[in-house]
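I'd like to ask some things about the structure below.
As you look at this complex, bear in mind that one protein chain is not there, while each of the others sits in place.
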Amino acid sequence: MARMKFLCDAERCIECNACVTACKNEHEIPWGMNRRRLITLKDGVPGERSISMACMHCNDPPCAGVCPVDCFYQTADGVVLHNKDLCIGCGYCFYACPFGAPQYPQTTNFGSRGKMDKCTFCTGGPEVDNSPEEYQKYGSNRLAEGKLPLCAEMCSTRALMAGDGDVLADIYQERSLRRGYGSGAYGWSTAYGNADKGRAFGPGASGTKGS
Amino acid sequence: MLVKRSTGKPARGSLARSLASGLAAGLGATVDRRGFLKSSGLAAGGMAALSALPATMIRKAEAGPMVPNVEVVTRKNVCTHCSVGCTVIAEVQNGVWTGQEPGWESPISQGAHCAKGASVRELTKGERRLKYPLKLVDGQWQRISWDQAVEEIGNQLLDIRKQSGPDAVFWLGSAKFTNEASYLFRKLAAFWGTNNVDHQARICHSTTVAGVANTWGYGAMTNSYNDIQNAKALLFIGGNPAEAHPVSMPHALRGKERNRAPYIVIDPRFTRTAAHATEYVRIRPGTDIPMTWGILWHIFENGWEDKEFIRQRVYGMDEVRAEVKKWDPATVERVTGVPGEQVKRVAELISKNRPSTVIWCMGITQKTTGTANVRALSILQLALGNIGVAGGGANIYRGHCNVQGATDLGLDVSTLPSYYGLAEGAWKHFCRAWDVDYDWMKARFTSKELMEAKGIPTTRWFDAVTYKPEDIEQPSPLKAMFVMGHGGNTVTRMPEMLKGLEKLSLLVVADPHPTTFASFKQRRNGTYLLPACTSFETDGSRTCSNRSLQWGEKVVEPIFESKDDYTIMYLMAKKFGFADEMFKHISVENTRPVPEDILREINRSCISTGYTGQSPERLKMHMKQQADFDKITMRASDGPCKGDYYGLPWPSWGHPELRHPGCGILYDTSKHVMDGGGVFRARFGVERNGVSLLADGSYSQGSEIQDGYPEFTMAMLKKLGWDKDLTPEEARVIQAIGGDKPDEVSWQTDLSMGIIRVAMKHGCVPHGNAKARCVAWNLPDPVPVHREPIYSPRPELVKEYPAIPDRRDFRLPQLARSLQSKIAESDLRQRFPFILTSGRLVEYEGGGEETRSNPWLAELQQTMFAEINPKDAERLGIRNGAMVWVYGPENDAKAKVMAQVTERIGVGTVFMPFHFSGYWQGESLRGNYPPGTDPIVLGEAANSVTTYGYDPVTFMQETKVTLCRVEPA
Amino acid sequence: MTRHHRHLLIHLLVLAVLVLAAPAVRAQLYQNPVNPPATKEQVPLYQPQEKLVGTVSIPDEKLSVLVQPEGREWREFRSYWLRVVAGTLALGMLAALTLFYLFRGTIRISKGRSGRWVPRFGGFDRFAHWTTAVSFLIMAITGLIITFGRPLLIPLIGHEAFTSTAYASTFLHNFFAIPFTLGLILIFVIWIRDNLPEKADLVWLRTLGGVLNKAGEHPEAGRFNAGQKLIFWAVVFGGFALAVSGVLLMLPFSVTGIGGMQILHVLHGLIASLMIAVIIAHIYIGTIGMEGAFDAMGRGVVDENWAKEHHSRWYEEQILAMRANDGRPVHHRAAE
Partner (left out) sequence: MRRDDTPKPNTSKTEKPGIERRNLLKGLGIGAAGVAAATLANTTAPAEAATESRQDQLKSRYQDNAHVERFYALNRL
């Protein structure tokens, strides 16, 4: 079965932020929440590269490991989702996530930070696919509509890719060969590298095929 | 938390909540598009009732993709934020734009967007849009009705016309108009009786148009974004497409990857485009000609030029050689600061990897030597034989979505549509096309002289308000300005602009947003704001930078009380009393002229640029059949558009029925003229000082004249014996136009387009086959020469490379050499030790009012900043993120901005983005906007500290090189 | 040679050609570009195993961290080591005390109750103690729920109910930080003088307070013996460490970045584990572990014999003071 992955090709990314606003547009993400963001390394000097970063939908996701209420689950496509009805806003997933994906509506309030929100790979949440309730809490569910995340679909330079990890790996290899060098398949090993440890978690562990 | 777009609660959602501060205040219009629809049922009267509702009462909308049984209508339009022309697929339910999908079939964008394109849906939610007409009374905004607005504005304008003449009104149009609106606005100004009509092209690429048109005939990008994939080397100079035209970048990056093409960026700033470069050249701002001549020096020195191409198709290269000789590597290094080795490497890379393309933007054009810069680069491409070939070309990225079209359609002080100029013949041509009497038209103007004189350009409208009347070559200074779709922070010298603004007796701004003009409290009366809708709320065509026309469908009805540009222009024309004449052949539904009819009128009249083949039917078919077009050549291989280039990139000669495919690449002799082939335009006569200007043994594929030839006229047809190919009807029209001199009817003025048809039948290009000009004798600098900027950071070079002498043009005086030498001799350089340059951010567009009002974009750039090199910052004790004052050398100008300390900018240089406004010398102007319409993000305008300096050919303002001082705030 | 063999041979040949050709094809594709767009040294992405921090245009600075592999280590701590440490300490202490109880039983007042009461803790002392104690207990329990609820409670009560429990737990945990901290300050102020170390403490410690001496002979001690002093200082140091780290955890990223938050959490967890173990022992010795001990905090008075046995020096001071005070009992710096 296909394993969903994101791959950002740093040789292509020009930090145009299309992925960011596409995400805002698709899910009506409010101000201050950043399911997806662009990080620039070596800003302004030779070697400058930008990476579009969101939830990487890891194999063995650290967020799920630390969640005290066990609100995460992973679909058969490998998409890591969470149940906002269970989330208590403790913030542990942010400490655990290597990529800074989890977001909270309140960051400094005493006590709760509100329900965690993060990239869903455009796959909604535990409510019925494409129901109004699902949209309200998690945004749209493009995967169920037979589409892919809008950030990748709208990427200006085709730097950000989303979809079946095997296909993406293929595409990326083609590009690397064509260029004569490889770089920038960023986060791949961090997010998907632990597949062989077999530390399946949660009831949805099937389908974490790894890379 | 997320708020569903379909089941609504939008007012409680991201936006309304977020914007509550602004909205709750005044208009009470905490209503979004959906809320508006439901309660008012699209009726205007609903507003009053809504105003009474508290924010939390806004109810759910019924529409949305998640609601079953609600039909989803898909509409196709084009992104309004830059000239690339990305297809926008809108999903509409119950008249509300609820979803945006990628348009993968678009041959240009292939589904891609940048931050702006991916957020255009917000424009029709319109939280911060102007909602109804407003009038400024004693510093307070008052809501008025459309009827009252048109009545009052019309009366005041007519009064001004009566007292001060038609030239006292300045008509400022927009590069965001559709082609149809651009043409209509030009026509409106003509019927009003003035040439004082301009738009953004003046301030972005007017020098490009002047420069390349004077070189090879037409003022446009020669190839296409897609064609860059064929380039074997890419040279970006004075452009940052990664931020300004992101969706052009996949083409460039694919070229780089597939062809292993060297990717060279020449820029004072290490831009995001440069981040992907294989060779980055940092030059001193304002030294583009020395750099270009430095490259050409090596090319000539090593014999890398394309000698055969130059012999056949280029005029005057020897004079260029003489100028280039002066620019040996040592001199180039002394002036530009670029090491000689690097210049040589660049020359070698673009010479040995041909075809190579040169890509430029406003870093080249917005200079006192803008036109000369453009010409130097054009000459470089001619020397390398890179023009008219796939993978080569001068790929000039225009700015706004329709700046190419608006320029082509004459929204300009110096010409009628289609570059016919302002001479009597041009007026007569359009009077015939518009079916109005020439004498009647002449009577609309103060005099025939003013009818044929260039108007006042937008870069200096305020000078025409504040200067002494005797300095302005028209009966009266400007008294009123009618602005449609144009920001107020786009021109330099804003402190003086404010004085002009204050002195105007009437200011009308028709725009989706109030714009910077509305934010200054200098005006307390006599300002009207008319809510115009965006291009997503109307239909019409727009021309991308690569000359392709794309038809945009109306996505939703104009929101709130806004009206589209056509309607506003019609209402004004009606008030002025010439609507019947103006819309004689354009049907008007209610008060809305039908854009298809306007395009058909364009098709009939704009012959010289080949805007004739692009009928509404063909354009709509192209949008529908996008999938049939090749993604690199842009040519349809199948389907009803088979053979056409996507969007019929102009010129598409002759009647639509001829099915000319458009020209994917201009001046391409390897193709038949009916196949998109072409040659350089014979625009400047047939010979000069005894030397032929016609091409020498070069001609487009299949031409029956296998040599250069002049432009086609009836006389030439007769001489060739081809006049018998004309149909009787065509002959009759030509006879009617020519009167007693039918031989003088040229291909441009022949409304039957028979001459064009016959010429092409014989494989000839109607505009003749000439050489490109290296020497443009009609320009101030026939061969481009380096001239230091007015505010030169190198006073010691000013004597050697002085600015042009002071002069007059465009009805105004222009200071240059006197000012420059005064500055060079003063101690200004010591007091203002930094070079100031400006540029673009990917999140914002133009003056930025629209994009800074869009929360999805505004969140990404919340602060106006100035980039400063770490070395300078350390010396001045400025840390990253601290506030600094940037002082300009004129009018005690200053701006308080955040310091961004970065290596991106060179030592001694300061960079500021130009999209901000709403602050003035440290003061927020937020309270001056009509309540609820203030953009989310405000900041100091870069142009509040920019200075005097104009290109002599177009009066393009100098935004890229001036001086400044930075101090910690 | 059969047809089958011939086929096999052809297949092998084709395969061999492909295998041989592959490197050539690859080499062709891998040819050096005219200009390598970036060298390995220029692009930090080649070494992605360290924390990478870049820049973001949005104001949320913490999002400029591209990757923090430490997150996985923190996860390791949070979902494994914390449970092991806290569990081992708490259960270990309980087990040790059980064994001790079985071995020693309740430490009786060797001379039996005298029936005469000596005042030991005034109302204010007790208020300070119980404020701190109750807050601590609630925070300990809610902390343990958050830490162990997922493996222990979710299987029992299900996800939804546990979320409610956990949400209430976090709420209570955060809320009781306030009285806990206030109590802690009070305790510190009113008892520090009697908890300063002195020589006698060494004797007490050497003999472990005479706890193992069934005969009921205890080393001399002042108002607080060395064991109580240890508890005091453990509570003061541990408590303040918990309070400070806890407040910072409640205001995430207010003073430190993500690495700091992880360290704070680790510290908070480890100290809390230790404190829970210490307090379990404290509770034991204050209740079933020792006859007569609970009265001190429960009622504020102690049996005279108990006082003589455990705090002989303090008892004598009390008697002396009482006499000097015309026979009226003296509350030790009581706040009456």
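Letters A, B and C mark the chains as written, and numbering starts fresh at 1 in each.
Definition applied: a contact is a pair of C-beta atoms (placed from the backbone, for glycine too) under 8 Å apart; a residue touches a chain by one contact, two chains touch by 3 or more.
All values derive from a computational prediction rather than experimental measurement.
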Practice task
Return the single residue from B:F517, B:Y709 or B:Y919 that touches the missing chain.
Solution key: B:Y919
Completion exercise
Residues of chain B touching the missing chain are 1, 3, 12, 14-15, 17-22, 104, 110-111, 250, 254, 631, 855, 859, 862-864, 883, 896-898, 919, 924, 926, 936-940
Handout entry: Where the unshown chain meets chain A, residue by residue
Key = 1-2, 4, 30-33, 73-77, 79, 81, 84-85, 88, 105-106, 109, 114-115, 123, 126-129, 131, 133-134, 136-137, 141, 143-144, 146-148, 152-153, 158, 161, 163-164, 167-168, 171, 174, 203-204, 206-207
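Here, only the chains that are shown with their structure count from here on.
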Exercise for the section: Take the average of all CA coordinates in chain B, do the same for chain C, and state the distance between these two points in whole angstrom. Expected result: 66
Handout entry: Whole-Å gap between the CA centroids of chain A and chain C
Key = 34
Completion exercise
CA centroids of chain A and chain B: separation to the nearest Å works out as 38
Practice task
Note the residues in chain B that touch 2 or more other chains, in rising order.
Solution key: 260, 276, 843, 859-860
Completion exercise
Listed in rising order, chain A residues that touch 2 or more other chains are 11, 17, 32, 43, 46, 49-50, 178-180
Completion exercise
As the complex stands, chain C meets chain B at residues 33-37, 57-59
Exercise for the section: Quick one: which bits of chain C touch chain A in the complex? Just the residue numbers, please. Expected result: 26, 29-33, 36-46, 48-49, 52, 54-58, 60, 62-69, 71-72, 74-75, 78-79, 146-147, 149-150, 154, 159-160, 162-163, 166-167, 170-171, 174-175, 250-254, 258, 261-262, 265
Exercise for the section: Could you please specify the touching residues of chain A with respect to chain C in the complex? Expected result: 10-11, 17, 32, 34, 37-43, 46-47, 49-51, 53, 62, 65-71, 83, 85-88, 90-92, 94-100, 107-108, 110-113, 177-181, 183-184, 186-187, 189-190
